[in-house]
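Note that one protein chain is taken out, while the other chains of the complex remain in position.
When the chains are written out, they are named A, B and C in that same order, and each has its own residue count from 1.
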Amino acid sequence: MAIEARSGGRSGGRVRYGMVGGGEGAFIGAVHRLAARMDDEYEFVAGALSSTPEKAIRSGQALGLDPARIYPDFETMAQKERRRKDGIEAVSIVTPNHMHAPAAEAFIRAGIHVICDKPVTTTLKDALRLKKLAEARGVIFAVTHNYTGYPLVRHAREMVRAGDLGEIRLVQVEYPQDWLSTDIEQSGQKQAGWRTDPSQSGAGGSIGDIGTHAFNLSQFVAGLEVSQILAELTTFVPGRRLDDNVQILLRYANGARGALWASQVAPGNENGLMLRVYGTKAGIHWRQDNPNLLYFTPLGEATRIVTRGSPAVGPAGARVTRVPAGHPEGYLEGFATLYTEIARAIRAARSGEKPDGAVTFPDIDDGIAGMAFIEAAVKSSKKGGAWVGL
Amino acid sequence: MAIEARSGGRSGGRVRYGMVGGGEGAFIGAVHRLAARMDDEYEFVAGALSSTPEKAIRSGQALGLDPARIYPDFETMAQKERRRKDGIEAVSIVTPNHMHAPAAEAFIRAGIHVICDKPVTTTLKDALRLKKLAEARGVIFAVTHNYTGYPLVRHAREMVRAGDLGEIRLVQVEYPQDWLSTDIEQSGQKQAGWRTDPSQSGAGGSIGDIGTHAFNLSQFVAGLEVSQILAELTTFVPGRRLDDNVQILLRYANGARGALWASQVAPGNENGLMLRVYGTKAGIHWRQDNPNLLYFTPLGEATRIVTRGSPAVGPAGARVTRVPAGHPEGYLEGFATLYTEIARAIRAARSGEKPDGAVTFPDIDDGIAGMAFIEAAVKSSKKGGAWVGL
Amino acid sequence: MAIEARSGGRSGGRVRYGMVGGGEGAFIGAVHRLAARMDDEYEFVAGALSSTPEKAIRSGQALGLDPARIYPDFETMAQKERRRKDGIEAVSIVTPNHMHAPAAEAFIRAGIHVICDKPVTTTLKDALRLKKLAEARGVIFAVTHNYTGYPLVRHAREMVRAGDLGEIRLVQVEYPQDWLSTDIEQSGQKQAGWRTDPSQSGAGGSIGDIGTHAFNLSQFVAGLEVSQILAELTTFVPGRRLDDNVQILLRYANGARGALWASQVAPGNENGLMLRVYGTKAGIHWRQDNPNLLYFTPLGEATRIVTRGSPAVGPAGARVTRVPAGHPEGYLEGFATLYTEIARAIRAARSGEKPDGAVTFPDIDDGIAGMAFIEAAVKSSKKGGAWVGL
Partner (left out) sequence: MAIEARSGGRSGGRVRYGMVGGGEGAFIGAVHRLAARMDDEYEFVAGALSSTPEKAIRSGQALGLDPARIYPDFETMAQKERRRKDGIEAVSIVTPNHMHAPAAEAFIRAGIHVICDKPVTTTLKDALRLKKLAEARGVIFAVTHNYTGYPLVRHAREMVRAGDLGEIRLVQVEYPQDWLSTDIEQSGQKQAGWRTDPSQSGAGGSIGDIGTHAFNLSQFVAGLEVSQILAELTTFVPGRRLDDNVQILLRYANGARGALWASQVAPGNENGLMLRVYGTKAGIHWRQDNPNLLYFTPLGEATRIVTRGSPAVGPAGARVTRVPAGHPEGYLEGFATLYTEIARAIRAARSGEKPDGAVTFPDIDDGIAGMAFIEAAVKSSKKGGAWVGL
C-alpha cells in the first residue's frame, strides 16, 4: 500500500469564490461546491444561485452565505464583488448553457477568474469572444471537463505523450447513458427540461451535454489534430427537440481514425464514458464507471491492469492521487482535482509567480474546441451526414 | 444445476461429408472437422484438402481418409463422389475466399449440399449466381457464420423477436483484433498472407474477414432492414494491400441507427466481437470472448446477468445448450451447433421430410447479404466515405 | 440519471473538532480531515498531531491551525480545549493503536466527543473501560469502521434486515492485501513499522489492522450473533513479530457458518475487501474496490447488478448517496458519510434533540466487538487453532 503524498499545498490562503446557478434543485452546483471544498483550497462566499431572485436568496441562505453576498442576479454580483476588498477571486458558472456567456462576460469584465461548466457557450462565436475578453482582461478561464481530472486519464495522456503506444492509429470513444430514453422532459424533470430545450442548451442536445465530454477526453489523451468529422445526430424520443444520440466518425491529420458515440437512450448505460486508444505499439482502455483501472496492452504481450495509486502509474497520475491503490477514488475526486489545480493557477496569478506545483486543467481553448466540434457536428448532420472540416 | 437435454438426435444415420481445403497448416479446416464431430452427426470420408496435390494427399493420409477418396482437386472430388453409392452428401469448403465459388459450383452441380466458409464468395455477383444454382439443383447451401451458434446469441435474437427490447433504436457492433498490427504477411504467415491478398480475399480485407461476421451477427439478432451505410476502410500497416480497419455507420429502414467497427490493428483485442442492441424498452450486451453471459437491462431496472444454461434463457438458447450453467461453452460448441443443425436439415432433405427438431443456420441468403455489405462498404469508402444504399 | 438529493443538512453550525495524530507522513489523518470536510459539517480548529512535539507544531502550522491551538500533546489539548468557550466539540484520534485508549480517556474526561480509528484499543479491557467512561460522561464514541459508509453496504444490510435473503446460512468475508509481502518494516516504512510492532499495534497484526474491518463489515451486514470462532494466525515474513495472514472459521448462534480471510502477503490484492452473504432465498456479493456495484441473486433467477444511485437501491443506501448512478463514489465518500452522520449526532447532542436525519455509525460497542474478536482469535491461534467462544 504505497502512500501517496499530494504535491502542492496552499500558499497565500484559500481562493474566495462565488457561484452563478446551482441553487435549489440543481445537481451540478452541489458537485462544484463539494469539489472546491475537497482539498480545502477554496472559500465559498457569494452567489447568484438562481435566475429566479427569490430562489436565489433562499438558496444562498440555505448554504449559509452572508446575506450581503446573496445576489438576485449575476450582473449585480459581478459589480458588487468587484468593489469589495474581500471580493471573490473566482466565479463558478453552473447555469444552463445559454447563460454561460453573459455571466462569464460580466465576471471577466469585473476582473474575476471564471470556472465555467461545459459546453462553454451555445455558439462558437461566443466562445471565441470570451477568449478575447479573458485575454484582454488577464483572467483565467477554466472549463470543467471534469473527466480529465481522473488520475488514470492523466496517466493515459502521459503514456501517449511518452510514445508508449507508438504512433496513434485509432481512437474509439463512447459515452452512452439511458436516462433520456423516454420523454421525461414533458413531466417536469428539471435536468431533462433545459437539456432538451434549444433556447437553453444551444443547437446540440446529447452532442453538447455528453458528446463534448467524450470529445474532450479523447483529445486530452490522444492529443491528435482532427481534420474532418462526419456526424449523425438523431432524435429518437418523439417530441424531443434536440438530438439524443450521436454517432461521429473522425479523421485525424496524421491519418488516424476515430469514432465517437454518445447516447442518452441506451438502456443499461448509466454514465458509460469509455475511451480506447490504439497505436502501433500498444493499446489502452479506460472506463469512467470503474476509473481506478487502466488496461494497457503492449502489442504481443499480456494486458496489464494498471491501478490508480500503484507503482505502475507515472508522475502525472500519481500527482493527483489522494488515497492508496485499492481504495477507490471516484467522480468527485476527479472533479476536485480540476478545482485544486485551478486554485494553484489563481494563487500564482495573484503574485504573477509560477504555480506551486504542476497545473493541468481545460481552459477556454478546450471550450472553443468543444463548440467547434458541436457546430461541425450539427452542420454535418444537417447536410445528411457529410464530411466537414473542423 | 439444471441438466439440459439436447433436443433432436440422429435419424437415418450420420451425414457423410468431405472437405475442400483445410489441409496441413490450415486453422479453420480443423475447426470445421471438430465441429462436425462434436455431436456425432457427421462422418468425414473424403477430401481435396489443398490446392497443392501432394499436400492434399499428405493431408488426407494424416487424417486417415480412405486413399481412394483423397483427391488432388475439388473437381475430381465432386465428379467421383457423385458417382459413388456411398458418396458424400455434403462438402465443407474452407479454402481462401477466391476458391469458394468455383468449388461450391462444382458440388452444387454434383447435387451435393454445400457448407461454405464466409465470406461466401469474392463478389456479390458470384453469390447471387450460386443461389440460383443451388435452388435449381435443390441443394442446401449453408454459410458458417459460426457466431450465430452461441446459445446466448440465439436467446438475444429470440428476445428481440419477442419484443422484450421494444422497438430497436440502436445497434452497436464491433469486432476488434490485433494480430495484423504489423506486416506479418511479409514474413510468410500463411493466415495473414491470403487474407491480405486481393487475389485470394477479394476486395475486402478486415471488412470481409471479420466485418461480415459482425454484420451478420447484428442482423441475426436485431433483424432490421438496412437502408444505407457509410464506410471508412483504412489500411494502417504500410505495404498492406487491403483494409485492416473499418468503421461503418448504418441507417435502418425503421429509423434505427447502427455503428460497426472491425479492426485487425487494435492491440489488446484478440477476438473482441461484441454486440449491443438498444430498444425503447431494454438493452442487451454480449461479448464473444466470454459468451456465457448476456447482460439484459430493462429500462429503469437493474441489469440482469443472464447465463447460458440458466432458467432465464428461453427455448431458442436452451435448445443449443450442451452443458449446465456455470460449465462454460465456447467457440467450438457454437460452431458445432451450426453443423448439427445443418445435419438435421440434410437428413430431412434425404426423405423430403421436416427436420427432426428446429433448424437455424445462416445460408446463401446470408452469404449474399454479406457480399452486398462488403461491396457497398468498398464503394462507400472509394467515394470518400459517402452514404450508399444497401 | 436520477438525481439524488442528500437528506439532512446543517442545523446550528458546523462541528468544531481537533485531531490527535495524523501529522507529517501520516496517511490516515489526511483522510479523516478530508472526510470531515467533504460535506462541510466540520471545522478543523485544533491538533496534537504528533507524539514528537516539534513535529506536532510543524504539522499544525502546515495545516493552518491557530498557533494557540497547536498542542504538543493530547493531554494539554484536552485540558485547554475544555476551557475554551469555542473549544472543540469532538476529537479524531488517528494515532497508532496503543495511543487510542489514553487519548480517548483524556477527551472523554474533558467531555469531548470521540471519533477513534480502529481497532479502538489494544485490549478488550481498555475498550470496555472506555465504554463505561463515555457513558458516565455522556459523550459520543464513534469508531471509524469506514467501510460501513459505502451506500451499497448500507443497502446490503437493509436487504438482509428486510428478509430479502431469507435466513442467513453463510457469510464469506475476505480482506487480502499484498503490501507487507516483504519485510518493508525493516527499512523504515512508517506505516509498516508500527503495524508490525506489538508495542504499538497490540497482540494482533493483520487481524487487528484489517481483520477487524472484515469482521465489522460482515457483522454490520449480516447481523448475526457469533457463538464460536477458530483462528489460524500466521506470520509468513521472516523476522516479523505479528501475524500477516489470518484464516478464521465462524459459527453463528442461528447455525449459520462463516469464513474470514485477511492477509497482507497475497500478491495481486491491493485492498481486496469482499463480502458474500448467502441465505435461503438469495445471495449478495460486494467488493470494496469497485464499490458501486452489488450483485444480488434471488435463488433460481438471474443475478442483478444493483448500482449505487439507481432506483433499485432502497432508502438506507440512497440516503448516503451524493452523485447519480454511473458517477462512481469511492473510499473517501464512504468515510465522509461516517463523519457526516456523526456530526448529526453531535449537533443533536448539543440540544438533546433527535438528529436531523437518520444516523448510522459504528460506536464503542463495535469497537468492543472488534477487540473481543481479536482476543478470541489470538487465543484460538495460540491453542493451536481451537474453537473458542466469542
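What we mean here is this: a contact is a pair of C-beta atoms (placed from the backbone, for glycine too) under 8 Å apart; a residue touches a chain by one contact, two chains touch by 3 or more.
Since the model is a prediction, treat every value here as computed from it, not as a measurement.
Touching the missing chain, out of C:Asp39, C:Glu89, C:Asp117 or C:Asp178, is residue C:Asp178. Across A:Ser50, A:Ser201, A:Ser310 or A:Ser381, the single residue that touches the chain missing here is A:Ser310.
The omitted chain makes contact with just one of the residues B:Asp117, B:Glu174, B:Asp244 or B:Glu329: B:Glu329. Chain A residues in contact with the hidden partner, per the touch definition given at the top, are 296, 300-307, 310-312.
Not every partner is drawn; the one left out touches chain B at residues 1-3, 6, 9-10, 27, 30-31, 34, 37-40, 62, 64, 177, 179, 191, 269-272, 288-292, 307, 309-310, 322-333. Mapped onto chain C, the interface with the missing chain covers residues 169-170, 172, 178, 181-182, 230, 232, 234, 236, 245, 247, 249, 251, 255, 257, 259, 261, 263, 265-269, 276, 278-285, 295-300, 303, 384-385, 387.
FYI, only the chains that are shown with their structure count from here on.
Taking the definition of touch as given, a chain qualifies here only if it contacts chain B and chain C alike; those chains are A. In the contact between chain A and chain B, the residue numbers used by both copies make up over half of all numbers at that interface.
Among the remaining chains, the Cα-based centre furthest from that of chain B is the centre of C.
Chain closest to the overall centre, judged by the mean of its C-alpha atoms against the mean of all protein C-alpha atoms: A.
Taking each chain's centre as the mean of its C-alpha atoms, chain A lies 34 Å from chain C.
The residues of chain A that reach two or more other chains are 269, listed in rising order.
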